[in-house]
Every structure is written in C-alpha cells, then in structure tokens.
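Pasting a structure below so you can have a look.
The other protein chains are all here in position, but one chain of the complex has been omitted.
Showing subunit A:
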Amino acid sequence: MGVTFSVLLMEDSGVVMPVSADVLRVLSATDSEPVVLFCCGAVRFLDSLLASPQQPIEDVLTEDEIIRWSTIIKAEHQLVILFSTEQRGEHCLYVQRFNPNTLMKHRFETEPGFSAPINFSATCRGSNIHLLYLYLNGSVYESVLPFRSSSTGAEVVQALSRSLCLSLPLGEEKLMSGAAVVLDEAHVAVVGFPHPSAGACKDYLCIWNTHFQTLQACKEMAGRIYSQLWCYSGKLYVPHGKMLSVIPFDCQKSSLAAAMGKQKQTSQSAECSFVTSWTSQSCTDVTQTTEIKSRMSTRNNIKSALTVDQLIQHIKTSAVEDVQAEVGEFIRRTPQADLQLAAGRVALELVSRSQTDANFYPQCAFLLLLETRYLCYSVCPELLSLAMVKKDFHLCQIAFQIFSDIPEAVTCACLKTILSTPDLEMETVNLDTDSVIFMKELTRAQSRSDEEGGQLNGFCPPALESDVSDTPSNKLQRDPLALDTSCPVGLHKGALLNEVLQTAYSDRSLLPHLKDLTVPQVIVFLQYLRFLYFKYSHDAHKQIRALRTPSISQIIDWVCLLLDAHFTVLAVAPEAKRLVFDLHKFVRSQVKLYAELGKIEGSLQVLKNSKQSEDFGMYAIHVIELF
C-alpha cells in the first residue's frame, strides 16, 4: 500500500527523478522515512536520494544475484531491511541495519531437493527479529536475528542458524507454492498446504500452534488459493478464486489445555492421558523411512505389508473382515513413528466408509487403532459419534479412556445416550472388565456392610439426630445409607457413567450442554452421583483395587454442575424433592464433620510445630554460609 502511494504522489507532482541505478522497491514502515532498495542491493533513504538523485549507488550484490524477497521492520525507532537473494541455486539473506549502517549476509542452509525457501514472514519480538520461512517440503523454520548488530563486520558469510518450528503434513499432490505468516509467538497461518485430515483438497487456511504442533483452526476457501497471504492489524487477507477474504482473527494465549482440549483434572494418571500429536514427527523423516521400508519389504515379502495408501484403497472397497485383518496387520508391522501419522488417516477412512455404508462397521479395527493410543478426538472427531449411533458402548468406553480432548458438547451427547439407553440393553454390552469389577465391588461392599449392620467408619452424622423432629418418617429413612441400598443404575451403565465422570471438561462450556438432559435423566444421574458420593464418604471404594476410578472431587464437581444446570427443575419436580433433601442432609452432616476435623487438624498442627523446633541440645558446631 505504502509503496504505490508514494510513487503516485511523485507522478502527480510531475517530478521525474532519474537515479543512477535500478530501483527495486521503495519500502516504508509506519512513521518512518521511506527507504529505497536498489536491484543491486544498495539501500538509500528516500529523502537523501531525492536530495541528490545522481549520487553513485554501489553494487552490493554480485552480478547474477537477484533479490527474491524484501521487507522492512521497525522497532525501537530502528529500521532494519531484510532481503533474500538467489544466485545459482544458492540462497542468502541480507540484513541491512542503519545508524550505524551495517550489512550482514547469511546463507540459508540448503536441503537436498528443496533448496529455496518459498515464503518469508518476519516479525519483531523483544529485541530480536523472528524470521519464519517455509520450504516446499512443509518445513517451517525460524531464525532469530538480533535487532542491533553486535558483530563488527566479519566478512565470513555464516549459515543462518535456524530451528524447525513446524512440519506441515503433505498431501499426495506435488505442491508448487504456499505461504505462511506469523500471527503471534505461538501461531502461524498457512495456505497452500493440505488440511491434515481433509484429504487432497488443499484450499484451506490453517492456523497452527507451533508450541504444541497442533492445528488450532482451519477454514475452507472456495476456489483456488493463490498461495498468498497477508496479515495486517488482526486481520488475515487471503486471495482465493475471484475473491479476497478478510478474516479477522484472535489468538488466545496458547496453553496445552487450549491446544489439547480442556484438561481440567490434573490427577489423571499417565496411562490414560498419553496423547501424542501426529504432527510432532518431522514429515520428511516419515516419508523417507516409509520409502525405505516399502522398498525393503518388497524385496523380502511382497504380500504382507501394505503402505498407508494401499491400505486406504483397500478400506474403500474390501469387506469388513478383510479390512479388519489388514488394519491389524498394518498396525503390527508399521514402525511406531509411521504409525503415528498413519493411524489418523486410516481411522478417518474407516469412519467415512462406515458412515456411508451402513453394513460396514469394523469395530475390531477401531479398537486396535485406539489401542495404539495415537488417536485423539481431534484427529478423528466422527469416531465417537459413529460409535454412539451404532450403540457401540465398548468403543465409547475405550475412547473416553484414551481421548483427552473430547468437547463438552460431545461428552454431554454421550451422557445423554448412556442415560437414555435401558439398563437391560446395556447389560449385554461387553465392557472393560476392570470397570465392571469396580462397579460390582462397589455394590457388593454396600450389601456386605449392611449385613454386618454397622457403619464402616463408625461415623454417625450429628445433624441427623437433630433432624428427627422435622422428618416424621421411619428410622430407616433417616439414615442416608439405608436410603440408598441399591445402585440406581445397572452395573454397565454405572461403569460407563464413571468414564464420563473422569473426562476432562471446563465447567463453563459444559454447563449449557448439560441443560439438554431431560428431567428423568437428571434425576437418575443425580441419584447415581449421590450413590457414589455416599459410597465414597463411607470409604467403601478404598478396598476396591481398580485402575480407573472417579475421584471424590470429580463426583462432587459433577453434582455441583448438575445442580447448577437444573436448579429450577430440581426445585420444582416433585420426584426430585426427596433426593435433594437427602443429599442436603448428608452434605450438611459432612460439612459438620469436616469442621470438626479442621479443629483436630489445628490441634495436631500445633503439636507438630512444637516438636519441630530445632533441638540440638546445649552445644553444636554448625557451618553457615553467607552470600
């Protein structure tokens, strides 16, 4: 914009300025003097050039060196001009600084096959310039240049130190161009590269998080994208087809939680939170190794190992059994690094076939893919809803255990399905045995303690005694334990609900979706939560050894959320009255108990503190150090 404007002005005023060398570009940054960049690499301020147009212009570049890209950066009242050149396949970056005038030359490290960076984006952060550049193989590198030159003009041309900050996935088609632009320190917008799971169509604007190597957002652009992209003041400008789209964007503070879905619970054990993003592996490595691998395998055993592409072709056509066998074989034979990339593609393909072909549902293949733990919700979002549609609760359960990035809306939809499915139907489903055993033990511990006729921890809530007058029902009903001798849901449903309770969520996003539950569903769920809460309060679960159990705080959080979401319903619905009343009574007694415990804790703390006082007797020789 600035460039054309200044040229027009000059033409309007009719001033023609013959200068002694070819001008390449006039660069200007806001609130600073425009700078003229000559084809030969020399740089002059426009004002000084206008003052004496015929001044000699030195040749900075060699004869056949051509400037490919240039930009100007301004920060701290300091201007820096960057331009890259090409000379017989060798690419260099020049950094021109002013006051004092210094010119630094750096050489871009070459990569066999992809010698030239195809796109540059430079930003200023702190006292450094961050230069991001993109290669056709999908590698995005970052180089950091100091804003103020520190070297005293050592004439050795050094290779530009760089770090790989992103490896973009490549589609099947050979790419010719692409563009990347830095949005902030963690986000990069890319056009011209295919969406990782949308297949061959490459007309996508993708925003990548470089910290976590995740795809943050994407937008399909109608028509062909011209591999051009600009970013000015919070808006992205993308020419595509016959349009220029202006897309305002907002980069939120990136965190792992935001990148991976909301990871609220911190107590998740390592086994279930292991999710790796498939992009963390460099794409070049993968393609190279697969090539070698396939060559090797052709020599050894022609029949067995399929490449990903072959497998995907097979999935499109073969029968369920064959597909399942092939997927199993593929997972068994493919090296872990390759599998990370391939699992997502295979799963996507399987899901899309299942969605179109009603008879095609390779459950075993899905389970095998899940077991690789390379899948996550974002890689294959349709999988969970497909499982729900097919009422494949086993798959759901495994997915809940493995995926840590399930959106709250999906969690709620699953919860709804689970609650609305009749217990009878549920009992036939084959579920993870560990979880079912937990439920069995939980209900058994109950009946056992009833048989013994005593409470396990000997706690008698004091509040209940005082409430005798206002509850004229019989004695059995006053005891919250006796109220709920049985689990309100079947074992399998309970096991599935436990999985839901352990998913990660953020309550603000969950709350609106939770409102979708119907009143009977809410009451059943709340009854179940109350059942768990009572159980946990009586320490029954401590005797059960199980790998995954909801924690007491998870249960209480869900109770709070449910009460919050359905407050009015629970206040009005007659069938909820008893439930809420009992829950309240129990909570009140617990609060009293904890208040008492707090007092004991205070006393014990005093005892502990009094013991802690340093006691070394009457004499000691210490060593102290002062700094």
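Assume a residue touches a chain if its C-beta (ideal position, glycine included) is under 8 Å from a C-beta of that chain, and two chains touch if they have at least 3 such contacts; residues count from 1.
Heads up, the rule we're going with is that contacts and distances are computed from a predicted model.
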Chain excluded from display, named as in UniProt, from "Serine/threonine-protein phosphatase 2A 55 kDa regulatory subunit B", "Coatomer subunit zeta", "U3 small nucleolar RNA-associated protein 4 homolog" or "Transcription initiation factor TFIID subunit 8": "U3 small nucleolar RNA-associated protein 4 homolog"
Residues in subunit A touching the chain absent from view: 603, 613, 616-627
